[in-house]
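All protein chains of the complex are present and in place, except for one that has been dropped.
Per-chain residue numbering starts at 1, and chain names A, B and C are given in the order in which the chains are listed.
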Amino acid sequence: MPVIKVGVLGARGRVGVEVCKAVQAADDMELVAQVDKDDPIEEIGKAEVVVDFTHPDVVMDNLRWCVEHGVHAVVGTTGFDEARLDTVRGWLDAHPGVNVLIAPNFGIGAVLMMQFARQAARFFDSVEIVELHHPNKADAPSGTARRTAELVAEARAAAGAPPMPDATTSALDGARGADVNGVRVHAVRLAGLIAHQQVLLGGGGETLTIRHDTMDRSAFTPGVLLGVRRIRDVPGLTVGLEHLLDL
Amino acid sequence: MPVIKVGVLGARGRVGVEVCKAVQAADDMELVAQVDKDDPIEEIGKAEVVVDFTHPDVVMDNLRWCVEHGVHAVVGTTGFDEARLDTVRGWLDAHPGVNVLIAPNFGIGAVLMMQFARQAARFFDSVEIVELHHPNKADAPSGTARRTAELVAEARAAAGAPPMPDATTSALDGARGADVNGVRVHAVRLAGLIAHQQVLLGGGGETLTIRHDTMDRSAFTPGVLLGVRRIRDVPGLTVGLEHLLDL
Amino acid sequence: MPVIKVGVLGARGRVGVEVCKAVQAADDMELVAQVDKDDPIEEIGKAEVVVDFTHPDVVMDNLRWCVEHGVHAVVGTTGFDEARLDTVRGWLDAHPGVNVLIAPNFGIGAVLMMQFARQAARFFDSVEIVELHHPNKADAPSGTARRTAELVAEARAAAGAPPMPDATTSALDGARGADVNGVRVHAVRLAGLIAHQQVLLGGGGETLTIRHDTMDRSAFTPGVLLGVRRIRDVPGLTVGLEHLLDL
Partner (left out) sequence: MPVIKVGVLGARGRVGVEVCKAVQAADDMELVAQVDKDDPIEEIGKAEVVVDFTHPDVVMDNLRWCVEHGVHAVVGTTGFDEARLDTVRGWLDAHPGVNVLIAPNFGIGAVLMMQFARQAARFFDSVEIVELHHPNKADAPSGTARRTAELVAEARAAAGAPPMPDATTSALDGARGADVNGVRVHAVRLAGLIAHQQVLLGGGGETLTIRHDTMDRSAFTPGVLLGVRRIRDVPGLTVGLEHLLDL
């Protein structure tokens, strides 16, 4: 089996360094280009698939270059709204045979947690989310927790689920967490933790809990490698790693 | 919307009593027949869907009667092997329009746990199962834990997953649990518990845990009602509640 | 060993019924009196120890009767403030040899959770509490969670612990829970649950979690029996089951 030639954009960034290490350690890949902001982008043309963990300010230029030069792209850089996604779709329409994956989260465990929560949400009376992180985190709740709550809310709305039961009449301010589209989300900040989330679903005398624990900041690299391996076979633009998991 | 006319076979058994109560409490169902061993089975002919929680010795006679009289059946009675399932398939071939659901587990949470474990199994280096029950349980591990382990093992074999890493060289007898098709299963027996299971999946700096807790022995009734509602639209024989969940 | 003669006040109340059953099931106790509101209290004089789960309106009269008649009391009725406790102390001073236990919580597991949280609180940078209950509960957070937070806050203040680290600068309203004396408390309400709480303590690359799960509403009876057995040997007024646990 021929190895996949991989280039990394943002190769000297914190995430890029981890991606380079993971690509080098993979038997089925070869790291052919490491490009960062002062390097000529042409270097990346040696690659069959490029991984981009750069910055919202430069990622669109990077992506256009890749699409125009026939290089598939796996993108973890943030800042994609619908307008940007439409622009990328336009480029890809003009260059059939080039594929792009844009994903806000490459943690396979986190993506599975969100998918399972979405799938299970309509079978239970109640769903709540508890996310737990180290105390240096600036936002609460986490982006992953918000996104999970949105997915749960959408699934319940689509299934015509009634509002969740809650007889609370006397509460301390904040006790019942934040309300994200009708789903309660609680954010714990605790020294010693890294990044964790549990989705609790309950009803009819039983509960189902889906918990994801990130123990190491490199937990996203298996998802990036999976994206690199799979994007070559998925035409056009794919948004979200879940679409490559064949669930 | 017309209500569903439901009959219960084994109506005075421990499980049957709970099913009767749940049917009576459901807005979209009417309990039209409650039959137990000394009652005439003809009574059940009033029903559109029958629920059978009886005994392996009588369930085949019950099922044949239902199929021949055009009554759909939702069966929780145990003891179905491939030979019995083939016999049922034969009856259904002769009576198109009659449908049967046979399920070993009607706990929606438990079924989802097994499905999610199966789906996630190939993305992680390691999978282990810890089941926890009250100390009056006779078998270890539980049937659900064994079945989960089998599903995990099948999914990993199908994906060509390598054996799980385990550097244990010095172990007390039993410390590493039971081996079910290469998946380690640990059985805790603890006063105060009811029925619980967690599937732990890990690799690449992250873990995903899927946990199911049964808090009440009536936790199976929502799954039975779901079966009653859905079986009318699923032709022939369906084995396992998971096939009615549209996952 | 002679059995302990036990009387129950509030014997036909929901809790009293459970207490009567537990006393009858105990090898070392005899249930000699079951008294409720329309019964003559003199009946209770047959007992060596009385258990009172009645109502704040009548408990003081009950207690005075017991103290004056030389009957030890184990009290789970709520509504004791410092003034009431002082009144009870006065009665006991006048009747040496009679002992009273007043406890807001007879769940041994819950009491141990609170004690351990208090003991451990000063060794960690962060402490947060997540309590989880069925959705019919009116107050949030639970009384046990509030009390735990107060104990944690007192222990940290006594040890001169600095404020807990928290870099949150952008939060949805309620995301970080309720603030009880500087300790964050999160209240989950979920169908399928009964009564659960976890105390999370973390710092220096490790976390300690103390979790209590009530699976059955009778979980308080072992604590009541322990109180009955022990109160005979502990002079005067004891407030809180923890003082009888010899920790």
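The working rule: contacts are C-beta pairs under 8 Å (C-beta built on N, C-alpha and C of every residue); 3 or more make two chains touch, one makes a residue touch a chain.
Note that the coordinates shown come from a computational prediction; the quantities given were computed from them, not determined experimentally.
A.B. asks: Any idea which chains on screen the missing one touches?
C.D. replies: Touch partners of the hidden chain, whole complex considered, are A, B, C.
A.B. asks: Which residue, C:Asp52, C:Glu131 or C:Asp213, contacts the hidden chain when the whole complex is considered?
C.D. replies: C:Asp213
A.B. asks: Just name the one of B:Asp28, B:Asp86, B:Asp139 or B:Glu154 that touches the chain not displayed here.
C.D. replies: The one listed residue touching the chain not shown is B:Asp139.
A.B. asks: In the full complex, which of C:Val58, C:Leu85 or C:Leu112 touches the chain missing from this view?
C.D. replies: C:Leu112
A.B. asks: Spell out, residue by residue, where the missing chain touches chain B.
C.D. replies: So the residues of chain B touching the unseen chain are 124-126, 128, 130, 132, 135-141, 164-180, 184-193, 200-207.
A.B. asks: What residue numbers in chain A mark contact with the hidden partner chain?
C.D. replies: 192-194, 213, 215-216, 219
A.B. asks: What does the interface between chain C and the hidden chain look like in terms of residue numbers?
C.D. replies: Touch set of chain C with respect to the missing chain: 107-110, 112-113, 116, 119-120, 123-124, 201, 203-219, 221-222, 226, 245, 247.
Keep in mind that, in the parts below, only the chains that are shown with their structure count from here on.
A.B. asks: Given that chain A and chain B are copies of one sequence and touch, is their interface built from the same residue numbers on both sides (over half shared) or different ones?
C.D. replies: Counting shared over all numbers used gives more than one half: same.
A.B. asks: How many angstrom between the C-alpha centroids of chain C and chain A?
C.D. replies: That gives a centre separation of 45 Å.
A.B. asks: Between chain A and chain B, what is the separation of their C-alpha centroids in Å?
C.D. replies: 33
A.B. asks: Please output the residue numbers of chain A that touch at least 2 other chains, ranges allowed.
C.D. replies: 124, 201, 203-207 - these are the residues of chain A that touch more than one other chain.
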